[in-house]
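As you look at this complex, bear in mind that one protein chain is not there, while each of the others sits in place.
Showing subunit A:
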Amino acid sequence: MIQAPKVQDMKDLTRMERIGAHSHIRGLGLDDSLEARQVSQGMVGQMEARRSAGVILNMIKEGKIAGRAILIAGQPGTGKTAIAMGMAKALGDDTPFTMMAGSEIFSLEMSKTEALTQALRRSIGVRIKEEAEIIEGEVVEIEIERSVTSGAKAGKLILKTTEMETVYDLGAKMIEQLQREKVVAGDVITIDKASSKISKLGRSFARASDYDAMGAQARFVQCPEGELEKRKEVVHTVTLHEIDVINSRAQGFLALFAGDTGEIRSEVREQIDQRVAEWREEGKAEIVPGVLFIDEVHMLDIECFSFLNRAMESDAAPIIIMATNRGFAQIRGTKYRGAHGVPIDLLDRSLIIMTRPYTEEEIRSILKIRCEEEDVEMTEEALDLLTTIGLDTSLRYSIQLITTSSLVARKRKASEVDVPDVRRVYSLFIDLKRSQQYLKEYESEYMFSEVQG
């Protein structure tokens, strides 16, 4: 079978995104019957864990069950965070998904329980219908001029509907946005007056001609009717925490942007809960239960665990997903050791998903996906070598060798990463095992080695 060469998606240059550790994940990679596909949506292997995550996902989507806890446990580098990310992506933007690390709650400005409460409330969304003022029309003409002396931009935009036409003077911010979105004459756009967001709906049919070379995404739409400036009912999702903040302070929602929310009094929260319940009865709002993901959950201490136990019993609680890489570990704040560093009463309330170490084949697939994500071309031999390194040391280490070896390859003006490049970075950067080995050998030459207690 001949494989068609893969055409790389065109990268949007204006919106460059940095590549994170899990940016290759686009979902859980399950089919309709919740069976995990071997390699899909950036996920590889961990079939059982992904299948169980899929079941949990369905539970979240139905939104009926509140306050369940799921614990994802497994060795380091077995895809716990990846599964959580996959769930977040599969749920979509509309379901609140809060990610936090267990150590985040230890702050001097806020008590631990306040931080946890905020995180819990951040994971419950409220879908509210509101009227928004928008401008919707087809661009007739767009003129942007730059002053020769000051460099300030001045602009004019003519929009029309089937019934009317209006000339707008543009402010600097708007000009910048129009240029970023590459709005040209013939586009049908909407501008949200409150948030000043422009969205392109498509090209106008009137401007469609056979000769136009259009990308695959080009959509043709009718020129809007009626008035240019209209009120539309829009639905947006805010979290309970955001409503808390807006109502807890005189300056209102500005505190949200400042990030300076401080502690929120419980009276305010009670009031909000009551009001949201009223909205729900009136049909104005809808509750969207979301997910709170606590990574490194063994970093929480016994107080937080008991608080979580209690918080989970409330019917407004989100689904709590925890992840840990500990086996038997001390539970913080106590002298006792527990499985996964979590007290048994919380463990008993959780569904536990196990992740297992990757096989050689899986490591190879993950490395391949990462190569694509990081835009690195690699020969088969080099990939074999990286896979062996990954098996021998750790998956994270071999992933880190991808970009570094591609930099080395570029130094010798090669387009592909080959075995010598990987060898070179392998010798340049030592991994954990070799580092330990080295330390053991030369321990006596390091500082304070003689004061061993």
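We take it that contacts are C-beta pairs under 8 Å (C-beta built on N, C-alpha and C of every residue); 3 or more make two chains touch, one makes a residue touch a chain; residues count from 1.
FYI, contacts and distances are computed from a predicted model.
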{"item": "UniProt protein name of the chain not shown, from \"Os07g0506700 protein\", \"Protein DPCD\", \"Putative methyltransferase\" or \"Ras-related protein Rab-14\"", "value": "\"Protein DPCD\""}
{"item": "Residue of A:Glu48, A:Glu109, A:Glu141 or A:Glu163 touching the missing chain in the full complex", "value": "A:Glu163"}
{"item": "Among A:Arg18, A:Lys64 or A:Lys173, the residue in touch with the chain that has been omitted", "value": "A:Lys173"}
{"item": "Listed residues A:Ile246, A:Leu391 or A:Ala414, member touching the removed chain", "value": "A:Ile246"}
{"item": "Sites on subunit A contacted by the missing partner chain, in the whole complex", "value": "128, 130, 152, 154, 156-157, 160-174, 191, 193, 196, 226-227, 238, 243, 246, 252-253, 279, 284-285"}
